[in-house]
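One protein chain is absent from this view; the other protein chains keep their places.
Per-chain residue numbering starts at 1, and chain names A, B and C are given in the order in which the chains are listed.
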Amino acid sequence: MIIVMKNSATEQELDHIVEKLQEFGFATHISKGTEKTIIGAIGDERTLRDRPLSSFPGVETVVPIVKPFKLVSKDFKQEPTVIDINGIKIGGDNVGVMAGPCSVENRDMLFKIAERTSKAGAKILRGGAFKPRTSPYAFQGLGVEGLKYLREAADEYGMLVITEMMDPRDMDDILKYTDIIQIGARNMQNFRLLRELGTIDKPVMLKRGMCATIKEFLMAAEYVCAGGNYQVLLCERGIRTYETETRNTLDLSAVPVIQSNTHLPVIVDPSHGTGRRDCILPMAQAAVAAGADGIMVEVHNNPEEAMSDGDQSIVPDDFDVLMKRVRIIAETVGKQL
Amino acid sequence: MIIVMKNSATEQELDHIVEKLQEFGFATHISKGTEKTIIGAIGDERTLRDRPLSSFPGVETVVPIVKPFKLVSKDFKQEPTVIDINGIKIGGDNVGVMAGPCSVENRDMLFKIAERTSKAGAKILRGGAFKPRTSPYAFQGLGVEGLKYLREAADEYGMLVITEMMDPRDMDDILKYTDIIQIGARNMQNFRLLRELGTIDKPVMLKRGMCATIKEFLMAAEYVCAGGNYQVLLCERGIRTYETETRNTLDLSAVPVIQSNTHLPVIVDPSHGTGRRDCILPMAQAAVAAGADGIMVEVHNNPEEAMSDGDQSIVPDDFDVLMKRVRIIAETVGKQL
Amino acid sequence: MIIVMKNSATEQELDHIVEKLQEFGFATHISKGTEKTIIGAIGDERTLRDRPLSSFPGVETVVPIVKPFKLVSKDFKQEPTVIDINGIKIGGDNVGVMAGPCSVENRDMLFKIAERTSKAGAKILRGGAFKPRTSPYAFQGLGVEGLKYLREAADEYGMLVITEMMDPRDMDDILKYTDIIQIGARNMQNFRLLRELGTIDKPVMLKRGMCATIKEFLMAAEYVCAGGNYQVLLCERGIRTYETETRNTLDLSAVPVIQSNTHLPVIVDPSHGTGRRDCILPMAQAAVAAGADGIMVEVHNNPEEAMSDGDQSIVPDDFDVLMKRVRIIAETVGKQL
Partner (left out) sequence: MIIVMKNSATEQELDHIVEKLQEFGFATHISKGTEKTIIGAIGDERTLRDRPLSSFPGVETVVPIVKPFKLVSKDFKQEPTVIDINGIKIGGDNVGVMAGPCSVENRDMLFKIAERTSKAGAKILRGGAFKPRTSPYAFQGLGVEGLKYLREAADEYGMLVITEMMDPRDMDDILKYTDIIQIGARNMQNFRLLRELGTIDKPVMLKRGMCATIKEFLMAAEYVCAGGNYQVLLCERGIRTYETETRNTLDLSAVPVIQSNTHLPVIVDPSHGTGRRDCILPMAQAAVAAGADGIMVEVHNNPEEAMSDGDQSIVPDDFDVLMKRVRIIAETVGKQL
C-alpha cells in the first residue's frame, strides 16, 4: 500500500503514520519525490484495507497495490477453470449454452421448451421456481413443484439444470434438483449466503449485481472459493446506467476484462442484460464474439402469455437461428459450442 | 396504461392487442391522433405490468399511468407517518438523530459513544453486530454479544437501539434487543425478507439500494406495508455514480422527491453516503436543510483504531458541533430535533 | 401528449390545464379511469415539449407520446441510408472499417499505418490533427499540416479520410482535406456547430456524448438533418458508468436499439469505448456480431511511443487478425466488409 502525503503534512504527521503502520506489523519505506512524499507499507496489504488511513492527518490519498482477491485470480491459477458436469463442459474452449423460460409456469410448457432448445444444441435448461419480483402483487413462482419439473424435463432431454436460489433456507430443496445453483444479481453481495455456497459441492453461477464493479464481482466469487468451492461461474447480465432504452446496459467489455483477471468462466445473459426481445439475437452473437464462455437465453414457446419476462424471451424458431450463428462465431474466435 | 402503436402498425396488429387486453379484463379506448394511434387500457393497471405488451407486434411503447405502489403513497394516506417509540418521535415535524459506531467493537467503546452522543441530543443509538463485509477476510462483527451491549448502552443513556439484520435467521435474536430493525442497502430487494418484515410489529428502516431508483425504493417499502407493517422509515445513503471522490453520491434531492410521493419519514446517512469524514458535517447540515426527517451518523471515539468505517466516522467533539448547527437549521425549515 | 392528474387534483385545476392546452392550439380529450384522470392533448406534440406542464397545479406527470426526432426516424424513411463516397459504402449490408492512429504525429508513421491497414482491408483512414486534450499541458496536434498528411496518405493507398473538427472556425480547412467530418463526443450537443454541419455537403460522423442517451444522440443527428444534410453516421464510443476497469462502458446494445429507431448507419469505436488494448479485438468482433455498420479502430505502428492513446491502439499485425475474423462474422450476420 502506498500512502501519499499532502504537501502541507508535517513531520509529526508523517511520523505518526509510520508508527501506526509499524504497530500494525508493516515495514515502511519513505520516498520524498519532487512534489510528493509517499510512504510504502510493506506486508500483507489485505489486512490494512480496513484501517482508516485516508483519514489520518496529513494524508492525501491511500493507494492499494495488491488486488483484493486472491483465489479467483490468474496469479493463483493460470489455466482456465473448466466446469465439467457429466461431460458437459463450460470454460476453456467450451461455450456453454443455457436456455429456457424465465419462470417454470407449468410442466407442459417446460417440456416443450426443453425439447426445442436441446434439439437446437443447448445443453443446460434454465428456469425459475422461486421468483424475485419487484412487486408484492406479482406471480412468485411454483416453488418445489417447479424444481421437480425442471429435473424431469432436463433428464428427459439429456440436459443439466440451472435454477436460482433466493434464500438460504431453500438450499436443501434446490440442491436436490439442480446441477448448478444460480445466485441472482440482488444476492451477489449476500455475504452469508456466499459463505454457505463455499461449503457445497455443486457449481455456483453468480450473477453480477446491477451496480457491482468487476472488482466487487470477483470479491463475491472469492467469498465462495474461500469456503472451499472453486466451481464458480460469473455471469454478466447488464449494469445500471443512465440509459433507459434498454432495461440494463449489457457490459460486454466485462468479458475480456474479467478473463484477464480470473481463471473462472464468464457467461453472458443478453435477456436480462437488455430486457428487449429485439436485442437478444444480436447481443448473444456479440457475447460469443467477445469471447464469452457461455450464454444464458430466455426462450418461451408463447412469450405473449408468459407470466414473467415475456418482453425479453425469444421463441424456439429464433433460438434455432441464434444457435446456428453463434456456432460459427465461436469457431471464428477459437472456441466450440 | 397507454399503448402507443408504431406508425407502421397494421389494423390486425391493433385488433390483436385490443383482443388481448379485453381477454385480460380491460376495457379499451382507441385514439387516433395526428401522428400516433394509442390504446388506453382501462382497469387495474398493476395486474397488467407483467404482460409483455411492448413486445407485441406493432407496439412502439407502453406507458404506465398509475404508480406501481399504493399503500406507501400519499394518495393512500395524506398526513405524514410519525414513528413514535416511547415518546421518541421521527417524522412529521420531528427530526430523529441516530448516532453510534459502525460496528460494536466492545462494551466499553460503545458506552463511551452512547454517553457523548446522548448528551449532545441523539436519542437513537446505532451500531452493527452482524457486519456485511466485501472481503471474506475482514472483521464480521460480535453477533449476539454486540446486540446485548447495544441494549445495555441504550438503556443506560435513555436511547433507542437501531441495528442491521442481514439474514432472516437472525430475526428472533435481533427482535429481542432492538427497537428499530435496519435493512441494509444490499438487502433492499431481498423480497422474502421484506415480506417477513411485514409481519413483525417493530419499525423497519430500509436503506436505499446503491443503484435503486426512488420508485424501486418505494416498492420495497410497499412489500413491508403489504404484509401489514406500516412503520417503515426510508433511508437515503448514497447511490452509485461515476464519481469516485466520494464512496457514493448522496442523493439529497431524493428527500423532497420521496416526501412528495409518500407519507413515510425519510432519513439521511451522510457517513455511508459519502465515505469521507470531511463530508459528514456539511452533508448532515444539508440533509436537515433539505427537509429530512432524520439523520444517521457514525460516531467513533477513536476512528484511527476503528475496525470498520473509520474513514467515515466523526469524533464526539465534532458531533457536538453538528448537533448545535443542525438544531438551528431544523428550526429554520419548520422542524425540531 | 398525455397529462396524468393527481388524485387530489380539483375540477378547477383540470379546467385550467384544458384551457391552457386549447390556448396553445391543442384539442383535448379527458378520460377518467378507475384510479386516474388523464388528459390527452391532440396536436403537434413537439411544440408542447417546452411548456412547463408538469409544474401546473394538480399535475402528476406528463407523458410524451411522439418521439422528439422526425427526419432521422424510420417512420420518415424506412430503408437504411447508405453513405457512398467514390464507391466506398457504409450502411445497409456494408460494414465500413476506419483505422489509423489517434493523432497524426508525422508523415512517415501515417504512411506506414495507411499502408498496413489498407492492405488488411480498411478503406477509411482516421487520424486527429486538432486534438481535444483534458490537460492544457499535453500535445495538441499538428493542425493543418496533419490534415495534409492525411489526404496524401489516403490518396496514396486508395482510402478515404475521416478526421475530427473541434471548432467551427476550422471548418474550411477541414472540408478541404477530409471526406467525412467527425464530431467528437464532447461536441455532440454543440448545437450551433450541428446547425452549421447541416449546411455542408459532406458526411458527418457524430460520436455519442459520454453521457448522452440514445434519444439525445438521435436529436443531435436531427439537428444536422434539419439543416439539410442527411449524410450522418452515428458512432457509439462508450458511455460513462460507475465501472472504472475500462475507460468507458461500450454500449453495444445501442447498436440494435439505434437501428430500430433510425435509418442512419451505426459505427462502433472499441478503442475509445474501452481504453484498453486487450479489449479492442474482442469488442471489434462483438460490434460486428451485434450488427454494426462499421467500426473505427486505432492502429499505431509503435504504440509505446504514441503521443496520445497508445494504451488503446493495436499494432498492424493484430489488425490483420481482427480483419480476418470480422470478415467472417460480418458474413455470418448477413453483411460484408
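Note that in this section a contact is a pair of C-beta atoms (placed from the backbone, for glycine too) under 8 Å apart; a residue touches a chain by one contact, two chains touch by 3 or more.
Quick caveat, the model's predicted, so the values are computed rather than measured.
Asker: Decide which residue listed in C:80, C:121 or C:168 touches the omitted chain of the complex.
Answerer: Spelled out, the listed residue whose C-beta touches the missing chain is C:168.
Asker: Specify the residue from the set A:51, A:240, A:263 or A:276 that touches the hidden chain.
Answerer: Considering all chains, including the one not shown, the answer is A:240.
Asker: For subunit B, which residues touch the unseen chain?
Answerer: Touch with the absent chain occurs at residues 211, 213-215, 239, 241-246, 249-257, 260, 273-274, 276, 278-279, 282-283, 285-291, 325, 328-329, 332-333.
Asker: For the chain that got dropped from the picture, name the residues of subunit C it touches.
Answerer: 20, 46-47, 49-52, 54-56, 68, 132-139, 166-169, 186-187, 189-192, 194-195, 210-211, 216, 219, 222-223, 226-227, 240, 277, 303-304, 306-311, 313
Asker: In the full complex, which residues of subunit A touch the absent chain?
Answerer: 2, 4, 6-8, 29, 31, 33-36, 38, 40, 42-45, 63, 65-66, 75, 78, 240-242, 244
What we mean here is this: only the chains that are shown with their structure count from here on.
Asker: Measuring between Cα centroids, what's the chain most distant from subunit A?
Answerer: C
Asker: Could you give the separation in Å between the centres of subunit B and subunit C, each centre being the mean of its C-alpha atoms?
Answerer: The separation of the two C-alpha centroids amounts to 38 Å.
Asker: Suppose each chain is reduced to the average of its Cα coordinates; what separation in Å results between subunit A and subunit B?
Answerer: Computed value for the inter-centroid distance: 26 Å.
Asker: Give me the residue numbers in subunit B that touch at least two other chains, ranges are fine.
Answerer: 240
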